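Just one protein chain is left out here, and the rest sit where they should.
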Amino acid sequence: MRHYVIVGILVIVAAVGTYTGLHAVGLMPVEASVQAAPIDWLWNLEVITISFLFALIIVPMVYSLVVFRRKKGDNTDAEHIEGNTTLEIAWTIIPLIVVVIFAYLGAYSLGETRRVDPNAMIVKVTGFQWGWQFEYPAYGGFKSDKLYLPADKQVLLQLQALDVIHSFWVPEFRVKQDLVPGRITEYRITPSLIGDYKVRCAEICGTSHAYMEAPVVVVDQAAFDTWAKDQQVAAAQAEANATPEQKGEKLYQTYCKACHSINGTAGNGPTWLGLFGHEVELADGTTVTADEAYLTQSIKEPQSQVVQGYSPMAFNPAAVGIGDTEIGYLVAYIKTLK
Amino acid sequence: MTNIKPVWRGLFLLVVGALIGYGVGLGLDFAVQKTVSYQAPVAGLFSLLFGAIFFFFGLIGYHGVTKGLVFQVLGTLAGALFVTGIRAAMGLGLWGPFLFTEPAWVLGGLVGALSFLAGVGAVTDWWKWALGEPTSDHHHDEPGWEKYFGVSLDHKVIGIQYTVVALLLISVGGLFALIFRTELAASGLQFLTREFKLFDQNGLQMYNSLMSLHGMIMIVSILLGIAGIMNYVVPLLLGAQDMAFPRMNAFSFWIAVPAAVLLLSSIFLGGFDTGWTGYPPLSVRAPVGMQMFFLGVFVAGWSSILGGLNIIATTLRMRAKGMTAFRMPILVWASVATSLISLTATQLIGLAFQLVMFQRLLGMGFFDPDKGGNPVLFQHLFWFYSHPAVYVFVLPGLGVISELLPVFVRKPLFGYKWVAMSSLGIALVGFLVWAHHMFTSGMNEYLRVPFMYSTLLVAVPTGVKFFSWVATLWKGKIRTPVPMLFVLGGIVVFLMGGLSGPPNATVSTDLHLHDTYFIVGHFHDTIFGGFVFPFFAAIYYWFPKASGRRMNEFWGKVHFWLMTPSFFVLTLGMMRIGLLGMRRRIADYDPALGFDLTHLVLTIAGFLIALSVLIFIINFFHSMKNGEKAEGNVWESRSPEWQVPSPMPMHNYEHEFEVVGEPYDYGLAGSRYVKFANEK
Partner (left out) sequence: MTHTQDKSTAMRQGVLIFVYLGILTVLEYFIAVAFDAVPLLVVVALVKAGLVMYYYMHIYRLSEDDGSDEHSYAYKTGTNRLGLWLFLLSDAFVFGGLMVARINLLGMTRPHLNQLLGLGVTAVLLISSFFMNRAETAIAHGDRKTFMTGTFITMILGLLFVIGVVGLEWQLAKIEEVIANRDVVGAVFYMMTGMHAFHVLTGVILLFTVWNKGRKGLYTAEKHWGVEAAAVYWHFVDVVWIFFYPALYLIGKVL
């Protein structure tokens, strides 16, 4: 009996000590979003449970090692204790109850992080090898390489990946979401603490994965509005001053880059490097010169004049708003690629 | 030359072979690229292969593994040239940046692996069977060490072959870890810089290749390690003469050797940068090394599948008289549970990798969203194996802990049936939890909650194990020789791994923890606690059985007391910075995060662990010849294999035994577990 009392006391002391120690060290970074609160709350409960379970196993183990060590010269075996069904049932049922409780708490905490504000501001986030781009449709759709966010307002980030899987993670916000090519994933966050943070790609995405970071700036609503307005105006000016070639390049970056290279390598489609003015062999064996008429026609109806060695792609330019004007920009851009 | 020791002859020839291989590689590279490049990938590859072949030639001459490797090289070349010939006929490009084109390397790699098996002689008997020619059912190995370098059908030889190759691969994987751990010691790029160039990879790419390969090499070494323990011990525990299928047993081991060669060759063929998970679309864009990695895993998978099959069949069919299910040693239960997983689930990682290979080779769009494919499907197929796989890694280790504890505590295993059932419980629940690796992946939202529930459920059978272990220790008469130290270390480390698990299971906290160093710390704890510590315990424990000698006790203790604290520092440090924002799989980190000092400490800890393992390896080989003689029941165990003198004779027990009692009835006067046929 004496053994059980001592161990019982030591377990409690060790559990409290472990938890206090972990708490004093401080395990999580600053909490900078509303969604972080239910996560940190659950985490704290888990740390308490972990501290207790750690003590519950380690204390009797160490105690046994010290107290029940075989004495020198004692060659007898220990007491023959085969087991105890009541105990076994107890330490099956009690953990099961704890598991059920944590299952409930986990679901509750997840639900809290996913509360939807229908008025959330939408920001489109694009991840690519190796960088981030942020687009603000509510402010005329200007693009930025910094993520500015107003404090205390929910934002819905619509995430898309251009090439491979990436993952959007700001440690201070806690939540993490992968960007998957071919689909749009969602990330809801309500920043709660003004400050400078960084979004870091958390899913390995190739050579420079380590450097796929971008600044995240949380400011108050007024400062955000000023910044957004400035950006909007600057973007409009840039748009107005842009040459057709620059506009074409912008279109290329958005819609064409996935299949057509501008450095001579073959993709799903032929490269654009040195394309203009050169002879092109078509799939039907004929040869044409890549002049303005050919390029216009090929962009408008990609299936009409397929280049030898490539399969016709199901790309519909009209569906993404590429009309005659835009095609003109693209052709102008292709002309510059020599 | 003849009176030089074979090892020195081998090492001398290794240098010669490596130089010749380097020259051949340089020449071939020059023939294709028309420029001389001293860091040419194929030069590295040929250097490695020729070095290995020459080394084994010096050691044992031209048979066994030497012949296998020669066949593998020739087979690879034949396969690759065949594809190159077809490409010539079709008017396609003949050569690639790594000598051959990607399809040529893939077919070459496959043919090479199969050729290895033909060369080493692992399929000879089957070939004879197919032709209807007679084979001998009773084989005899020549005494001496040379039998370990060729095909043997003796499960004990195969067990040792597995174990030694596992140790070799652990050393290679560990070496890779040391390299990139050194790079991480400070922020910024120190030597794996963008200007660094080796095998056509810059520093960042090399970092990714080493990091990715570290993962898979270690996984394969674990699979071989557990296969080594199970192969050596399970038939002895069951009282069987051998495994149910001795030829398939040899095949399972030997197929792992070309698999390891394929895996290692990936670093020479451009490497790959996906981590061991190989998620598309990144793995579709990676260099040719990716394909060698896929192929290596695919081939190693067959080793695991057939090995598992053999363990199950052996257990079901070859038990000694009187050994009912609940009188089997607990390690056998654990081995069966593990084998059920590796038998079935392994196919899914093979399939997942196969689909990516075909997507790369033929443009089939399984995981390509532009063609209607689904990248997340890959993750489901992949994790359907790769999660249960961690139970494959740890269940035998936990079995070793349960098996050894009663011996050193001199008390029955507390709640034997519950411990046995908990292994099966973990294995079965393990099949239903895979998507907890995908909480942030963008899979269907509604899947996250049920997978959280099933994952948390794993805690229950795992808890049963811990409580039973503690209850076994309670009021025992505990001795702590080296194997017991590792058993206790295993329990504590696995406890840390287990306790850091639930935060990854609850979805909301996992949203923060996923893909961070917290995960890295967590799984290193589970794998060290569930595999590495018990593996060392098992080696220290059964070493006298295999060799008739003991490993040096003092250096064993140095090994333990050096490794354990360093390991705590390593994983706790990893978890700490992971929580604060350190991502997985990065070559460099933001100095503003303030992790420099921690990383430096982690690197030192890593080197100390490596030093301790080096001490172990020296002790291992030194004790084989010079260890203290130990031919009796050194640990005073009740288990049948210790009732006969060591080392174990070739066909195991001279007299069959019958099970007449419970396996762990220590302290029950007059009881015994087995009775041999020649006893009264």
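First chain written, first letter: the chains are A and B, and each begins at residue 1.
Criterion: a residue touches a chain if its C-beta (ideal position, glycine included) is under 8 Å from a C-beta of that chain, and two chains touch if they have at least 3 such contacts.
Here the structure is a predicted model, which is why all the values come from computation and not from measurement.
For the options B:245, B:568 or B:676, the residue in contact with the chain missing from this view is B:245. Checked against the full complex, the candidates B:124, B:347 or B:633 give a single residue touching the omitted chain, namely B:347. For the chain left out of this panel, the touching residue among B:326, B:358, B:561 or B:621 is B:358. Contact with the chain not shown here comes from a single listed residue; of B:316, B:618, B:660 or B:677, that residue is B:316. Touch with the hidden chain on the side of subunit B covers residues 129-132, 244-245, 248, 305, 309-310, 312-313, 316-318, 343-348, 350-352, 355, 358-359, 362-366, 368, 371-374, 377, 380-381, 384.
The criterion applied here is as follows: only the chains that are shown with their structure count from here on.
Chain geometry summary: the mean Cα position of subunit A and that of subunit B are 32 Å apart. Taken together, the subunit A residues at the contact with subunit B in this complex read 3, 25, 27-29, 38-39, 42-43, 46, 49-50, 53-54, 57-58, 60-61, 64-65, 68-71, 74, 76-85, 87-88, 91-92, 95-96, 98-99, 102-103, 105-107, 109-110, 112-113, 163-165, 167, 169, 171, 174-183, 185, 198, 200-211, 213, 258, 268.
By the touch rule above, subunit B contacts subunit A in their complex via residues 202, 204-205, 208, 273-275, 279, 281-282, 285-286, 369-370, 373-376, 409-412, 414-418, 440-442, 448-449, 452-453, 456-457, 459-460, 463-464, 466-471, 473-480, 488, 491-492, 495-496, 499-500, 502-503, 505-509, 511-512, 514-516, 576, 579-581, 583-590, 662, 665-668.
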